[in-house]
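Just below is one structure, and these are the notes that go with it.
The complex appears here minus one protein chain, its other protein chains still in place.
The block that comes next holds chain A.
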């Protein structure tokens, strides 16, 4: 499969930190998928110097999330790509090993990057890009206090690993250019934006038809995914020329935060359960392996 060179790989500081934490807290080695998005961007040089007029387009891949499992388990079939996230590649985290791809790394990368069904199309382009990124995470051979991790990103291209630099994106003035390529990823239900007065008769009409009710229920479900207890009616009111716009907006934001809060609590509780089970499994495994 033809493979286009990725010019830049970005990852948010938080995502990288989370990845490193996952690698260092795991009992053994881990591996997993890297998700995110890719886009072809044409940087604006903001200069009127005539020589810089040549416009080059860059293929930029941004890692936004990952999925990790212990290395002894094979990678599951990757989930289908959505409109906002696609499978960019995978990572392998192994302690105290040289920072170069291993036999397994090259075999797995080859298999991922050569499966046509996993290819995706970056934004603003017609290219078809296979998941060819590989991020290798290791630790130094000697335990050190400050330098605790090493990582290297590669793109697998033409049956060889090409080292790529990994740009860490944080919040702050020096990362302002990031906002050029910002695209919101929260999906609120699509609302009618009819310019209509507060006409009670019309509203009743919509509410009472069966199809309308069904639609409303579906929209409410979609809204519930990102906000805790915010009725769809209030959201639709935001579309009109209502007076209490700011307070309603703030209310929606609060409800969205509450939703995130609830989700993170669930994650925390399930993580504790997973950890407990992991520890139990490890004791059993040690017994089987003859280490006790």
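The working rule: contacts are C-beta pairs under 8 Å (C-beta built on N, C-alpha and C of every residue); 3 or more make two chains touch, one makes a residue touch a chain; residues count from 1.
Basically, contacts and distances are computed from a predicted model.
Given the options "Two-component response regulator", "Geranylgeranyl transferase type-2 subunit beta", "BRISC and BRCA1-A complex member 2" or "Auxin-responsive protein SAUR62", which would UniProt use as the protein name of the unshown chain?
Missing chain, per its UniProt entry: "BRISC and BRCA1-A complex member 2".
May I ask which residue of A:14, A:110, A:225 or A:257 touches the chain that does not appear here?
In the full complex, the listed residue that touches the missing chain is A:110.
Return the single residue from A:70, A:233 or A:262 that touches the missing chain.
Of these options, the touching residue for the absent chain is A:70.
What does the interface between chain A and the hidden chain look like in terms of residue numbers?
Looking at chain A, the ones touching the missing chain are residues 26-29, 70-72, 94-98, 100-107, 110-111, 114-115, 141, 159-161, 282, 285-286, 289-292.
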